[in-house]
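Removed from the display is one protein chain of the complex; every other protein chain stays in position.
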Amino acid sequence: MTPTRIRTIVLRALLLTVLALAATFALDPFRNYQLAVVAATFCATAGLTLLVGLTGQLSVGHAVLMAAGGYGYALASAPAADAGLGGPARFALGMLGALVLSGAVGGLLGLAGARLRGPYLAGLTLALVIALPALATQVPGLGKDQGLSVPFEGVPAPLAGLMVVEQWHAWIAVLVAAVVVTPLVVLRSGRPGLRMRAVHGDEVAARLAGVSPARVKVGAFLVSSVAAGLGGAVLAVVTQNVGPGRYSLAFSLLLLVAVVVGGLGSIGGAAAGAALVVLLPWLVDTAVSGLPADVAQRLSGNLAVAVFGALLVAVTLAWPGGLAAATAGPRGRLARRLTRGPAPALPPPSDTRPDPQPITER
Amino acid sequence: MDRLVLLVSTGVARGLVVALFALSLVIIWRAARIVNFAQAAMAVVAVYVAFAVQQATGSYVLALLAALVTGALLGVAVERGLMRHVAGRTPLPGMIVAIGLVMVLQSTLGILVGPQHRPMTPVLSQSPLYVGTVPVLSRYDLFVLVVALVVVVGLGLLFNRTTLGLQLRASAVAPEVSRLLGVRVPRMVTVGWMLSCAVAALAVLLLVPTELGLNAHSGDVLFVHAFTVAVLGGLDSPAGALVGGLVVGVLVSLVTGYASAGLAPLAVLALLTVVLLVRPGGIFATREARTA
Partner (left out) sequence: MTAALAVDGLVVGYAGAPVVDGMTLEIAPGAVVALLGANGAGKTTVLRTLSGLLTPRAGRVLLDGDDLGAVSVEDRSRRGLAQVPEGRSVVAELTVEENLQLGALWRRPGRAERRAAVDEMYGMFEPLARRRASAGHQLSGGERQMLALARALISRPRVLLLDEPSLGLAPRVVAQLFAVLRAAADATGLTVLLAEQNVTSALSIADRGVVLGLGQVVADAPATDLAADPALRHAYLGF
């Protein structure tokens, strides 16, 4: 990948970051909080879209990786706070903790995933996310159902007059997202991205070309896990808490919705998707709050999920490239091609049922 | 010792239900070569229908029939209406569609029937029968045992001794060759879905009376357990589903009894991880050979 390409990507990221930071001045505190949550979710969806879109590994447990990041942050920053360390040092330590824990979990999952075909990996991540509440309750030191509290990151002195804490948190979130996502864009556009797509398309051919499928898949899992973990850490900072309740199967599925609707493999799509899955439920809740109590209770939560489920089905059936493909252009076309899988050798035969796949690789 | 016997026999009873659900996953794998992630959600819908039938008529037999029929119809609807239109040569789009379906089904159920658990009275007594002074299975457990065995034997006969079964098996492993021999492969896939969803509905119907009650999420844990069983036993082995179901059922029962209920999901996860790492094809899996 040429230095010019990298420079372009970095410059573009810089520009977008500055714009986002500037935008926070125009938003009220609640909107800034939402922006922070979207940015944190974006870290996870950016990693997930690469994992699912480029290497074809489906994970329905990415919430657990965000949780790992959150717990890692809490476990590392709490003692730092007790030791009296100041804001930046405490934050850095916390982020390191998040990186380590989410990297460890992601690495292990990736190792398991490299040996497994699609449905099996998905099933394993499903079992993991369902077991998370049990993990949190049974492993000592994780705070059981209430979870752990996270040290409060107040606005630093030099900026105290300029902004309130929600805006400061939005700044943290945007900056972390920029630092996490930009390398992902570089990876995707460069040789690692090519290797990932090669492995997804045809593992045997990839191996013959000198690409190690196992290493690529584990690498992809690791990268996406760390991205999700750092996003989870930001979420923990913004909400000052990390507990099993937030990181449920439902949340994992929302992440999946975000990347599918946004367009598998598209980072821009991941951003749009993140915004969608954070803002839509809130919109629905606001809309139904006017209705009688029991109706509202049934609708809130459920209606958004129903819409997301329908979107998931509709997008996969009708617009496999998601939002990214809908915005026609080279990026969109790429997203569409990425999701279609390996191309057929001849004109599509009348028998469109795919050949049986072996359960595992040996 | 008494405690062990009780735990094991409870585990066996519970394990049979899991085995039955796992069997439904095996059927759909043998018939269509996919793992249907929406299986439990579809089964729960069928059981809600059965519940309504039972409330209306008071007859368990009618409710059971309703569950089977609804399950089969749902299978046809989902396969013809949704899965058949999934493009792409990898299993990924199919899985994503199934997940979307789960979200739609569970949330719609939640909107329509609310979050309460609706208790279902078991058709036979759940109090344990005694061998001497040792409590073992209850009448309801024996009923489940009989049903499970009937289904297993029936399906075994269907797949291995009938021409329909031969076509189902051939369609799954060699669809193109089967078409060249005159087999209507798309129809076989639909039949596979019908059978599979009917059996899944039956499994959930048998499960619910032993739990708190019927609820949109009644099938979630069952799916994870059954998936573990199917992996343990090998996705194409009905016998494996049976044995695996008993293993998982007893494991969960023992862990709940001797440790705590909270550890059960972890035990299942640990078991799944170990099996997948050691034998990614499942312990009983037959060799996945391609057509020669």
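Each chain gets a letter, A and B, in the order it is written, and its residues are counted from 1.
Methods note: a residue touches a chain if its C-beta (ideal position, glycine included) is under 8 Å from a C-beta of that chain, and two chains touch if they have at least 3 such contacts.
Please read these numbers as outputs of a predicted model, since none were measured by experiment.
**Q** Using the document's definition of touch, tell me which of B:V97, B:M120 or B:A174 contacts the absent chain.
**A** Spelled out, the listed residue whose C-beta touches the missing chain is B:A174.
**Q** For the chain left off this view, which of B:V151, B:V183, B:A203 or B:V243 is in contact with it?
**A** Final answer for the missing-chain contact: B:V183.
**Q** Spell out the interface residues on chain B facing the chain that's missing from view.
**A** The missing chain touches chain B at positions 163, 166-167, 169-170, 173-174, 176-185, 286-287, 289-292.
Here is the rule we use: only the chains that are shown with their structure count from here on.
**Q** Touching residues of chain A toward chain B in the complex: what are they?
**A** Chain A reaches chain B through residues 52, 56, 58, 60, 112, 115-120, 122-124, 126-128, 130-131, 133-135, 137-138, 200, 249, 253, 256-257, 260, 294, 298-299, 301-303, 305-306, 308-313, 316-317, 320, 339-342, 344, 351-360.
**Q** Once bound in the complex, which stretches of chain B touch chain A?
**A** 33-35, 37, 82, 85-93, 95-97, 99-108, 110-111, 114-115, 172-176, 179, 185-186, 189, 220-221, 223-224, 227-228, 231, 235, 260, 262-266, 268-269, 272-273, 276-277, 280-282, 285, 288, 290
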